[in-house]
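As you look at this complex, bear in mind that one protein chain is not there, while each of the others sits in place.
Chain IDs A and B follow the sequence of writing; residue 1 opens each chain.
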Amino acid sequence: MIYVYAIVDRPETPLPGQLGLHDEALTAVVWRDVAAVVSTFDAAQLARTADELWRHENVVEALMSNRAVLPARFGTMLPSRQQIGDILRSFYRTLVQDIERVRGHVEIGMRFLSNIEESAELEQPPAASNRFIARGAGPGSAYLLARLARKQQLQDRQRAKLGLVRDVYDLLARHANASWLDREWNDRRGISAAFLVPRDRIGSFRDVVGEVAGANRGVALLCTGPWPPYSFVRTGAGGTDWSKRRHAS
Amino acid sequence: MQRHPTNRDQLALSELLDRALNKGVVLWGDATISVAGVDLIYVGLKVLLASVDTAERLRQNARATASADTEAAE
Partner (left out) sequence: MRADATLGSDQKVIHAPDDHALLERFARPLNDAPRETPERIVIDPKKVEHDLARLVLSVIELLRQLLERQAIRRVESGMLSDDEIERLGVTLLKLETRMGELKVAFGLGNEELTLDLGPLRDLVSECE
């Protein structure tokens, strides 16, 4: 198999001396002015370990030193170079647009958790607080309406948390050229955001993060980076189209 | 894998996983391709479910684009 690390521009530029997964040499499959950076790969040996992931990441980051890079998802493999070339041709326009967008930028990621451990117990919703007034409600309706009221209570809580995050997000988004925020708060992983930041503004972005982190708003944040722009590519599956993930204003 | 969860390396790895396993370019070909969907955190089922639809859509778009390009070139 041919393992793909990234799609890059400037195919004429020599590849880094870095070795890929399992110490295979890096080569390029070129179509016009884009290239896929690849190495041969024994699919049977794919091990999803931290080492392999960092090796993939190191290749991508090495490429970022002197060109625009669209990182490929870990484990992307095709049977032949020919097919990779065909795909570059099929997706050429999208790839070129994405390359233009990310050139000279890095991704910085944020995750937010609410400071208070989620409590399973909510206050009993008052009987009349739901929006549906049942006329002569029987036990079945009462049951459903109580459930509905609880759901709405949960949603209100989500909205409040999201409001807190939104302030921080909006502030940081002003320091980035593109950004997105997850639409929903996930109880386990909180809510995520990503920012496309020009390289020469990484320092000031970090400063702003430090400032907002200091102001405790009932929301804890984790900020990591700089990363290659995984979250800002469109050629992909599984809902990774970043332009669709943008939080509705 | 280390069990100490608050080590900064663990956090970085967790964030790397979130990116490299869920995001990034996925290339679709006509022949069998392999994506490491069955993996450390997000088992491939969700990816597959979403991917089947998206793959079809992407292929249709790609074909439409390719034929539009061919037409435009003529």
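As a working rule, a residue touches a chain if its C-beta (ideal position, glycine included) is under 8 Å from a C-beta of that chain, and two chains touch if they have at least 3 such contacts.
Fair warning: this is a prediction, and the values are worked out from it, not measured in the lab.
When the omitted chain is restored, the residue from A:A25, A:A43, A:A142 or A:A160 that touches it is A:A142. Check A:L113, A:V165, A:A193 or A:V233 against the missing chain and you find that the one touching it is A:L113. Residues of chain B in touch with the missing chain: 1, 3, 5-6, 8-17, 40-47, 49.
Within chain A, the residues in touch with the undisplayed chain are 18, 51, 54, 57-58, 61-62, 64-65, 106, 108, 111, 113, 115, 117, 132, 134-145, 147-148, 151, 154-155, 158, 184-190, 202, 206, 209-210, 213, 220-228.
As a convention for this text, only the chains that are shown with their structure count from here on.
For chain B in complex with chain A, the residues that touch the partner chain are 1, 11-13, 15-37, 39-40, 46-47, 50-51, 54-55, 58, 62-63, 65-66. By the touch criterion given at the top, residues 1, 4, 6-7, 36, 43, 46, 48, 50, 53-54, 56-57, 70-80, 83-84, 86-87, 89-91, 93, 95, 107, 109, 111, 192, 222, 224, 227, 230-231, 233, 235-240 of chain A touch chain B in their complex.
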